[in-house]
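Written out below as structure tokens is the structure these notes cover.
One protein chain omitted, others in place.
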Amino acid sequence: MISFANDYLEGAHPQILQALVDTNFVQEPGYGYDSFSQKAEAAIQRTLGTTDAQITFLQGGTQTNQIVIDSLLKDYEGVIAPDIGHISVHEAGAIEACGHKIITLPSHDAKLDPVDIKQFIEDFKNDMNMEHMVFPGMVYITYPTEYGTLYSKQELTDLYEVCQQYQLPLFIDGARLGYGLMSPEADLTIQDLVNLCDVFYIGGTKVGALCGEAVVFTHNNMPAHFKTIVKRHGALLAKGRLTGIQFLELFKDDLYFKISKHADQLALKLRDTLKEKGYRFYYDSPTNQQFVILDNRQLDELAKQVDFARWEKYDDQHSVARFVINWATTSENVDYLIDLL
Amino acid sequence: MISFANDYLEGAHPQILQALVDTNFVQEPGYGYDSFSQKAEAAIQRTLGTTDAQITFLQGGTQTNQIVIDSLLKDYEGVIAPDIGHISVHEAGAIEACGHKIITLPSHDAKLDPVDIKQFIEDFKNDMNMEHMVFPGMVYITYPTEYGTLYSKQELTDLYEVCQQYQLPLFIDGARLGYGLMSPEADLTIQDLVNLCDVFYIGGTKVGALCGEAVVFTHNNMPAHFKTIVKRHGALLAKGRLTGIQFLELFKDDLYFKISKHADQLALKLRDTLKEKGYRFYYDSPTNQQFVILDNRQLDELAKQVDFARWEKYDDQHSVARFVINWATTSENVDYLIDLL
Amino acid sequence: MISFANDYLEGAHPQILQALVDTNFVQEPGYGYDSFSQKAEAAIQRTLGTTDAQITFLQGGTQTNQIVIDSLLKDYEGVIAPDIGHISVHEAGAIEACGHKIITLPSHDAKLDPVDIKQFIEDFKNDMNMEHMVFPGMVYITYPTEYGTLYSKQELTDLYEVCQQYQLPLFIDGARLGYGLMSPEADLTIQDLVNLCDVFYIGGTKVGALCGEAVVFTHNNMPAHFKTIVKRHGALLAKGRLTGIQFLELFKDDLYFKISKHADQLALKLRDTLKEKGYRFYYDSPTNQQFVILDNRQLDELAKQVDFARWEKYDDQHSVARFVINWATTSENVDYLIDLL
Partner (left out) sequence: MISFANDYLEGAHPQILQALVDTNFVQEPGYGYDSFSQKAEAAIQRTLGTTDAQITFLQGGTQTNQIVIDSLLKDYEGVIAPDIGHISVHEAGAIEACGHKIITLPSHDAKLDPVDIKQFIEDFKNDMNMEHMVFPGMVYITYPTEYGTLYSKQELTDLYEVCQQYQLPLFIDGARLGYGLMSPEADLTIQDLVNLCDVFYIGGTKVGALCGEAVVFTHNNMPAHFKTIVKRHGALLAKGRLTGIQFLELFKDDLYFKISKHADQLALKLRDTLKEKGYRFYYDSPTNQQFVILDNRQLDELAKQVDFARWEKYDDQHSVARFVINWATTSENVDYLIDLL
């Protein structure tokens, strides 16, 4: 059965597999010192337009969030995140496992509002019990959000301004970064991110790689001994070439962006067609995830013909279905889905 | 320059890459529920001769040690390990990061002696300060050891008997398991391990895989909610197919054992030739790592022609060189090395 | 200036100090094996009517919450607590420091509603992402609550029923237990608690002791090696006699309950008089904490004459003042406060 269940249904972009085959017997040092990882770092720096960006390759999203957050916080600090944030809900307590509280603030259109952050910090600073509380130590957001929505350049600028005002590093979880940046409704570029946050990651697992996320500390601000920190978390791959080769390919000739754009185009075709047909959407997502409100009976029927996620209950008669389009999704499959709806 | 520096110099066995290519566009569920991982588990169970063995695929050795140990210990317990054990020395505190002390005992020929364990436990139980001490909660060894030596079947039987007597789960780190089992001097089979420990892992990273270790709980004793434990450690791969496909290939037609045997044969050819030439060895290893004592000047000369690890100082005039042969090492390269020595 | 700022303004009940003096040169074993601690345990068991209750004496509230919760949860579990719960807000991340998430549910009259717990658990069990989430492992409440309100016997019975249905141990933080139980509006006895939760603590610090909280595991369910767990948390007092002697005195001739009753009577006198005068209350507390809504100017004036806590903003013109009456508060001081209002 054709599936739109998530972003990690297939393997990797064929160009990546070919590169793995082509380089297979080249002997390389381990632990990220291989030439591929170094070339991949250089390629990403070129894309970003700065050699001040420091890149580390990790294997998965939860691992990346855990390591970056743990490396930036002091023991007594917590991370501010939207209540629906991935780290708050779907990472099995990986952040708390490192001793840190997630301080949740309400989300608006799945996004954090800088006004809420400012208010929270001011309240904290004026709280007579401040010394008995977890100190806010950084801010975590996702781009695009868990519901596919996007911060505008202005919104992110405002958010980062508040973060800087209170000396809170801003970390952007970019598990689906490509699908965000390539949306026709995005007004941000990957180069902008260098100036609008302290660290972000370029998601590979959901955008064409077998595995791998590229952490980018934007201005020579990578914590000292970061490799040892990664090792202590059990995340230092012996064959660093595995992630290095993949990101080297993804950043050749804009492959990462091209395959993201492909997915967005199909996703928006789906969205626009369903809108015309009168379907309602749970969130208005301009990216590769579409959250459609379906009558429960229609949903059950559909589930017999195609695979997708029953995301959550909407009301007694309706549920939210999530359809995910990714780099590997074909135009034919999207048409098939459209015909079913 | 040809390198014998470690076991992770090359990519993966070509059969694995071919399988990645062949299956690339098959849509599969994530997080280890893919059909490849399930077939790989079944293949390993067939090899082990029991469906009571429960298999989980992880990505690397430190990660595996951290998760298995943390999942078995209560908070107030520590893990007994040889003083030269990988977890004691070269994992950047990954075990302590989970709150657990490593209780080191002296190693003999790089191995733990059950008599030492017994003595330690008896002393602990009789210590009037017992309640103020870390409780021993499990035993960790490596097979083969960090210096390439092997426990005999009798030695492992004796060790496990002591472990069982004191209800200490025994965990065998098998990062180089194949190279141990396929040594002509090994009298243990992988089937024996099922009865001689509570959990072990089949190392993939050093034996033909791009990444991946297969954790085997031997008798339906996998801790409850192990997948959540793995997730909390940031180690649950979205595309579980990556490790599943690799182990499925490794356990087709004994590939894992064949490529291990190949390496051992070359390693023993190196060892035997050097012995004949009068070289001394730091440890008498019958497996793929050879620790040779070299005069410092000879070592410096050699380092200009071939890559290897300067393992440690032996005395003022000599050092220990480590040469590692792996699944990908060619007979020609070993001959080249022999000619240099 | 006379203070009603909190429950820990004075030293200890004079009877406790006298007992410290009287026993001072008796030589006793350390770490809780002293005869006083053992007699105190027996005295509490007599009060509770069961020798199945296992008592451990600790020093403070946050420490007690941290140790009890950490001892009951598996690594991948979190604790359900009301959003305004002390562990959620005012313990500086002490629970997360042990690797555990606090799963907050909304509070109603500062209390947890069993219906919310049931709903949460059912949603969790039906969540397709369950394996990626923190498992609920226990429930934490306070009695009386942070705002002085009380669970009725029926409410607590219902709550515990849900906890038992889902095998979630129920822990009651009794930092102000005496003030709760002795309220004329309480319909619970300390004996009832034995059957209505798995573990609770009898707060000493806020009820007549210099320091000390008595943890009660109600039915021989104290975790194995609890003393070692306490030690590992840095909380095992060498001179356990310090807490032992205090609780021995507090449980002689119902001293604990008498001094609590004294405070409640004065608090309710304050409450009733202020109600008659037309004051509004933020919560309707029948215990030793009174939360009064005051006009900001009146509050500023009052603050010049008496000490109390400005608890929180109510609206632009009003704030919540907290007045705390404790075992040492005199009738004269309460009258003085009443006259000022």
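To keep things simple, chains are lettered A, B and C as they appear, and every chain counts its residues starting from 1.
Throughout what follows, contacts are C-beta pairs under 8 Å (C-beta built on N, C-alpha and C of every residue); 3 or more make two chains touch, one makes a residue touch a chain.
Note that this is a predicted model, so its numbers are computed, not measured.
Q: Over the full complex, note down every shown chain the hidden chain is touching.
A: Over the full assembly, the chain not pictured touches A, B, C.
Q: Considering the whole complex, which of B:44, B:58 or B:97 touches the chain not shown?
A: Of all options in B:44, B:58 or B:97, contact with the hidden chain holds for B:97.
Q: Just name the one of C:27, C:126 or C:167 that touches the chain not displayed here.
A: Checking each option in C:27, C:126 or C:167, the one touching the absent chain turns out to be C:27.
Q: May I ask you to list the residues on subunit A that touch the chain which is not drawn?
A: Looking at subunit A, the ones touching the missing chain are residues 31, 70-71, 75-76, 99, 131-133, 135, 225, 227-229, 231-232, 236.
Q: In the whole complex, what residues of subunit C lie against the chain that is missing from view?
A: Those residues of subunit C that touch the unshown chain are 2-3, 5-6, 8-12, 14, 17, 20-21, 23-30, 59-67, 91-94, 97, 205-206, 210-211, 228, 231-239, 241-242, 307, 328.
Q: Footprint of the hidden chain on subunit B, which residues?
A: Contacting residues on subunit B, toward the hidden partner: 75-76, 78, 89-93, 96-102, 128-129, 131-134, 309-310.
The definition used in the following text is that only the chains that are shown with their structure count from here on.
Q: If you average the CA coordinates per chain, which chain's centre is most distant from that of subunit C?
A: It is B.
Q: Cα centroid separation between subunit A and subunit C, in whole Å?
A: That gives a centre separation of 42 Å.
Q: Which integer distance in Å separates the CA centroid of subunit B from that of subunit C?
A: 50
Q: Approximately how many whole Å separate the CA-defined centres of subunit A and subunit B?
A: Here the centre of subunit B sits 34 Å away from the centre of subunit A.
Q: So which stretches of subunit B touch two or more other chains?
A: 228, 231-232, 236
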